[in-house]
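Here the structure is laid out as structure tokens; the discussion comes afterwards.
For this depiction, one protein chain was excluded, whereas all remaining protein chains were kept in their positions.
Labels for the chains are A, B and C, by order of writing; each one numbers its residues from 1.
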Amino acid sequence: MSNTFGKIFSLTSFGESHGRGVGGIIDGCPAGIELDIPFIQNELNRRKPGQSNLTTSRDEADAVEFFSGVFDGKTTGTPIAFSIWNAKQRSGDYDSMKELYRPSHADYTYQLKYGIRDKRGGGRSSARETIARVVTGSIAKLALKQLGIKVTAYTSQVGPFQLDKDYSAYDFNEIEQNPVRCPDPEMAGKMAALITEVKTKGDTIGGVVTCVIKGVPVGLGEPVFYKLHATLGAAMLSINAVKGFEYGSGFDVNHLGSAVNDVFYSKNGEIRTRSNNSGGIQGGISNGEDIYFRVAFKPVATILKNQHTVDTSGNEIEFKAHGRHDPCVLPRAVPVVEAMAAIVLLDMYLLSKTNKLSQ
Amino acid sequence: MSNTFGKIFSLTSFGESHGRGVGGIIDGCPAGIELDIPFIQNELNRRKPGQSNLTTSRDEADAVEFFSGVFDGKTTGTPIAFSIWNAKQRSGDYDSMKELYRPSHADYTYQLKYGIRDKRGGGRSSARETIARVVTGSIAKLALKQLGIKVTAYTSQVGPFQLDKDYSAYDFNEIEQNPVRCPDPEMAGKMAALITEVKTKGDTIGGVVTCVIKGVPVGLGEPVFYKLHATLGAAMLSINAVKGFEYGSGFDVNHLGSAVNDVFYSKNGEIRTRSNNSGGIQGGISNGEDIYFRVAFKPVATILKNQHTVDTSGNEIEFKAHGRHDPCVLPRAVPVVEAMAAIVLLDMYLLSKTNKLSQ
Amino acid sequence: MSNTFGKIFSLTSFGESHGRGVGGIIDGCPAGIELDIPFIQNELNRRKPGQSNLTTSRDEADAVEFFSGVFDGKTTGTPIAFSIWNAKQRSGDYDSMKELYRPSHADYTYQLKYGIRDKRGGGRSSARETIARVVTGSIAKLALKQLGIKVTAYTSQVGPFQLDKDYSAYDFNEIEQNPVRCPDPEMAGKMAALITEVKTKGDTIGGVVTCVIKGVPVGLGEPVFYKLHATLGAAMLSINAVKGFEYGSGFDVNHLGSAVNDVFYSKNGEIRTRSNNSGGIQGGISNGEDIYFRVAFKPVATILKNQHTVDTSGNEIEFKAHGRHDPCVLPRAVPVVEAMAAIVLLDMYLLSKTNKLSQ
Partner (left out) sequence: MSNTFGKIFSLTSFGESHGRGVGGIIDGCPAGIELDIPFIQNELNRRKPGQSNLTTSRDEADAVEFFSGVFDGKTTGTPIAFSIWNAKQRSGDYDSMKELYRPSHADYTYQLKYGIRDKRGGGRSSARETIARVVTGSIAKLALKQLGIKVTAYTSQVGPFQLDKDYSAYDFNEIEQNPVRCPDPEMAGKMAALITEVKTKGDTIGGVVTCVIKGVPVGLGEPVFYKLHATLGAAMLSINAVKGFEYGSGFDVNHLGSAVNDVFYSKNGEIRTRSNNSGGIQGGISNGEDIYFRVAFKPVATILKNQHTVDTSGNEIEFKAHGRHDPCVLPRAVPVVEAMAAIVLLDMYLLSKTNKLSQ
């Protein structure tokens, strides 16, 4: 069941870039959640290509159709199946690449693993698969909203341009005000200029998405193997092009324990920590502070430049990709990161209801 | 089943730091693996406390006892249960800390999640739980050895001291020659000196473990949600004190796609890549190149210095931990990282056998 | 993940009787299986209503559409999504029943479990859900065929009419020659007459399906909790209207051990048993003999007669169902039983590939 994510609230996804569509089945969704279709569609629009000149110019409708699990506008507790049909199938763009292994793509590994692969575009390894995650995540968000939990992600680095302050220094309302989805307007401008420059060259660039989750109650996360951060990490690392995950103090390891420890204190009868190097998670369980983490994305592998590679017979060749591709995946990755985080949080919330006999 | 890791080859672990023991049940172990007990015990010895003056001075025997699943020295395909009994239970060391929440420990989160917690030491959140991982990982290594797969980890950073070369620049035979488990003897000396200094102050320091896996066939990893790196990441992030995971180019995102893409070429009829920024994994599936990743560890939370915190009634108090603790978890974390990597690799190998009807 | 069945080869199903359609996602299907669409459609036709005057007169097209996981006519190892769209939605038939709980239906339990239910027909509890099982089972059959495994089911009892001989006494070619799917033509005639009589009265009748699986290699079944017969039993009991499952000697318990034990002997160098009271399964693992089991179906709960019940406010009322319904589910249940058996067998075959390191 490698295409299923989540233990209670779970997504089983399907679809290839140039097949009939991509979609999935959401199982274990609590009954009675009002399905806010415009909200779901808006989340999809944040992910879809063609939304700005920083992304690929492919203009896909990406309208979601629900097949089941909803009655009178509410979830019924039964499986919610959905699809986003692939509208424009310009697989001709890929015809010339059917018989070669594109560098840093999954063509070669899929072919050897399965002995067969869908040669149209990225097939199953296409980032188009993340559509199913965004739909599912948007429904998770609708449930989390009732619990007072809010997930917000933003672009914090593109190439060399990196936000240097803690997330609390930024106004999250700025995020959707620019096409890069960076809360610092000045930095957003620099990032946008860089992406445009890279695009002109037919090249690509990577970066980092930061995600912050507020309003999480104490007690989410299932030790020892499904610690909250381990599950968030697994979720993020399963997104196309992700190369790294860190939460709280992360890879910034050059500090003494006495400097990093988060001291508890009492605030209006509530137990809180003075610092938050733990990133809101201790022993794998949420401690009521903000959860925050960072996700590294590599540059998109498809570049519009000559590259060397081998064909499927093993001959070395030179080729150049055509078509429309993202110069930088970061802006469109933001809603995907949020979606996966929302799925994890809702699943962990539901699991936590089983920790005691009555609650 | 939050204490179970793995889909086919799986570990279900149990145990608290000051209970009867820690151990687990390994299910799905292929039949016919020769159980090399001295090897398994040696792996445990690499993890155990008291092995050098850089680790805690607790000297625990940590001898493993197997209960089932083995006949005539070989695995039978039935569950392998084992325990490492807790020999020295100086829980008195913790008596004074029973009624307070230690900073950056899991006392508070366990208490609120479950409404009850084992107050002796870290209870279930103790790093002693990783013993079960090492036993399981050592059996996985015995199986992987037959497949030609080798997992090697080492300390690559302690505080500010960081190896600056690629893993291929180091002689892995050096790793076990120094108590830090760093393949660069000179750097190992600096790291050891720092750890000793930190220990003298009653403080702690974090760092990074690098892990390299050689001999992996093409085709391991189950897209889309159980990509090989996502599963490795989940495994690593589930280890106590881990704050980050990156593989291949990881967080080093300031490069263009044209510079990062791994170009395929043909070498003696085999398809290889000229660079390996993909870290041996493309589309979540191993491509036959070396797999490598880095794991960040925070400083141990138990320091032997005065700290502020709150007691279980919410009153702010000051306390100082006593007992014997690691000033730096890195040297002992190396075998744990290897163990979890071996578990993932064997599991993914077994899963890959189901990708085709016959193979 | 209560709508997912299977560990490696798995079906996640969706759909309600009067929604957009029913379907599912098949995950873990081995790559390279030729998708024989006419065969799959024929299996669906064996299940569909309106195929004879013994079944409901609803005439549904039940044509399957595949969305993903297939390339050049073969499975690719990626998820196979499919749907059978609901063509004729005469939910008006049910309008009068929206606000009452039909006896022996799931209206009441769904309502209380979820606090909401799809009031159009049986919603998720409709036997229309079994369509997804038949599609998945037909693909499993295509894979099993390559392994020499064949699954055959037939109607062995309707009301008082019961086949009194062992399955080996019947010619399986007769099964599809009559609308009851009974291999004994004379008995089939009696059963058909009874069903017609019951139908005329607006009533319904139950019965038993027998299933035989030939060509199963020794070694399928995963002890201790996923014994082959336990998994077959779970599969059968999950089918609508099933009330019992027995394999081998089953509930026929009035025999001594000395009479029931299956004696081993050697036949052309192969180890076989002289009798087969074990039903082809010993210790939960197939032993190479024919597997056979029986599945009891209750009469369909929808009858076209006056019945007492309560409405959703708890008032006692009298009502009479209208519409088109099956007087006897047995003939259409035969392909569903086969489908679930095929899913279990293929899954167990794939799992058995992981029992040893190499095989």
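To be clear about the criterion, a residue touches a chain if its C-beta (ideal position, glycine included) is under 8 Å from a C-beta of that chain, and two chains touch if they have at least 3 such contacts.
Bear in mind that the values here come from a model prediction, so they are computed numbers and not experimental data.
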item	value
Hidden-chain contact residue, picked from the options C:F9, C:F82, C:Y110 or C:Y349	C:Y110
Sites on chain A contacted by the missing partner chain, in the whole complex	8, 28, 30-33, 77-78, 143, 146-147, 223, 350-351, 353-358
Missing-partner contacts on chain B, residue numbers	1-4, 6-8, 10, 12-16, 19-25, 27-28, 31-32, 65-69, 71-72, 74, 76-81, 83, 113-120, 123-124
Hidden partner chain, residues of chain C it touches	2-5, 13, 101, 103-106, 108-110, 112-115, 124-125, 129, 157, 159-160, 198, 201, 203-208, 218-219, 221-227, 229-231, 233-234, 237-238, 243-251, 253-258, 260-266, 269, 271, 273, 277-279, 282-287, 294, 296-303, 305, 307-310, 314-316, 351-352, 355-356
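Rule of thumb we're sticking to: only the chains that are shown with their structure count from here on.
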item	value
Most central chain, Cα average position	A
Interchain centroid distance [CA atoms averaged], chain A/chain B, Å	26
Numbers and ranges of chain C residues touching at least 2 other chains	8, 28, 31-32, 77-78
